[in-house]
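Every protein chain except one is present and positioned as in the full complex.
Moving on to chain A:
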Amino acid sequence: MLGLISPGQNGQITPTELCQKCLSLIKKTKFLNAYITVSEEVALKQAEESEKRYKNGQSLGDLDGIPIAVKDNFSTSGIETTCASNMLKGYVPPYNATVVQKLLDQGALLMGKTNLDEFAMGSGSTDGVFGPVKNPWSYSKQYREKRKQNPHSESGDSDWLITGGSSGGSAAAVSAFTCYAALGSDTGGSTRNPAAHCGLVGFKPSYGLVSRHGLIPLVNSMDVPGILTRYVDDAAIVLGVLAGHDPKDSTTVPINKPLVLSSLEDVSKLCIGIPKEYLVPELSSEIQCLWSRAADLFESEGAKVIEVSLPHTSYSIVCYHVLCTSEVASNMARFDGLQYGHRCDIDVSTEAMYAATRREGFNDVVRGRILSGNFFLLKENYENYFVKAQKVRRLIANDFVNAFNSGVDVLLTPTTLSEAVPYLEFIKEDNRTRSAQDDIFTQAVNMAGLPAVNIPIALSNQGLPIGLQFIGRAFCDQQLLTVAKWFEKQVQFPVIQLQELVDNCSAILENEKLASVSLKQ
């Protein structure tokens, strides 16, 4: 049920064959709008080189020949990087983000750049210039069958679901079997949220563990490259490749030993904390119930489960809003139409050019956040907003420190308030309202710099994925993933059934763990 199959069960496959299968799936699922750019030629060339290495017995490791996708806010040398914004349409970076380079150095195949909310500002993957991303689960057998049972549900495609965001393209890409792993970014939950809605493992590493060089920033002090995979083991493999000090990112730290994920047999020495402030009225009863069952599961297997308090939780989202928009205002200042990206036709003055370029280049969400952020940074407001928010941020970080100091190893919380909602439902509220709702359980982790991971636990009554979040101590990413792996094994989350959608094309990929892909030599 977990989907572990022995290597080579479906017959061995060459990197090129695997690459072509994925490319064909990308085409078949084009309507999901998961990719902004499909780098077909690059991927095939990389596959060819990988194949040569396999033939010569010089495979570079677990990722050699493995198709991956990268969110379109990571710089990729020679491949357009847009941040789903008019501002960067046509911008081709001359360098690779460190994380991209590390994946390529391991022989991974870059299938393409995935869709997102403009500059990663959003929680639905609905607010990018290339249009919204559709959740593959909208077309799953599990969801379709449940809908048929409901006499009120409309037929047809009009009520497709959002993926969550902002890394919705990466989540859809992995979920629809077009790649094994995808890079997302996580500033307030942008990797974990779509992972929860798409039934994936969505891992946000500790701040400072993985380089941000080349990631086009949203909030430098909170951004972390995220990893989306189907299984915890796969996330660990990717993390093992990405983690470590990067001389180009002064906020990264060296790691002393390689990351190895062992199987946890015994949880009796484990202490799981349940933060009481995370039980909010808006939480869906179904998720609340699963959260409680997960806690019971740990307890029944011998772990200590205790209630903990993170007393400043309720101030977190507004504090996040102030800090996020302030850094956004600053980070977006470089997009002035002079050096790269969009430039308007107006040339009456430099100031007029700046204004028109930025009005045309950014959507309402980005412009709104720039406006708020500049307001908070004004000399007369700085103390009252920015400094105050920084102080609250410290209190929030200390809440976590206190919880962990009380003996808790890992915190267990919901990832989202509810399962994925239909697009038409989602857009009834504006981006700001949605972000405030959807980041509620996730952004505090970013403010504290902690590692956190979404693990899918079960399908809802509607047949949609529900995930829970595990939060670990800073730089205890390995311990966190070890616990997550144990939990993953217990819950046996079902595989998405997309046979109707992709005509069994995915048979070879389905149920396949990255770690057990058997590439022909």
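Here is the rule we use: a contact is a pair of C-beta atoms (placed from the backbone, for glycine too) under 8 Å apart; a residue touches a chain by one contact, two chains touch by 3 or more; residues count from 1.
Here, contacts and distances are computed from a predicted model.
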One chain isn't displayed here; going by UniProt, is it "Glutamyl-tRNA(Gln) amidotransferase subunit B, mitochondrial", "gamma-butyrobetaine dioxygenase", "Transcription initiation factor TFIID subunit 5" or "Transport inhibitor response 1"? "Glutamyl-tRNA(Gln) amidotransferase subunit B, mitochondrial"
Would you indicate which residue among A:116, A:133 or A:216 is in contact with the undisplayed chain? A:216
Residue of A:57, A:94, A:258 or A:281 touching the missing chain in the full complex: A:94
Touching the absent chain when the full complex is considered, from A:148, A:248 or A:269: A:248
For the full complex, which residue in A:14, A:326 or A:482 touches the chain that was left out? A:326
What chain A residues would touch the chain not displayed? 74-75, 81, 83, 88, 91, 93-95, 97, 212-217, 219-221, 247-251, 326-327, 329-330, 332-336, 338-340, 350-351, 354, 374, 377-379, 382, 386
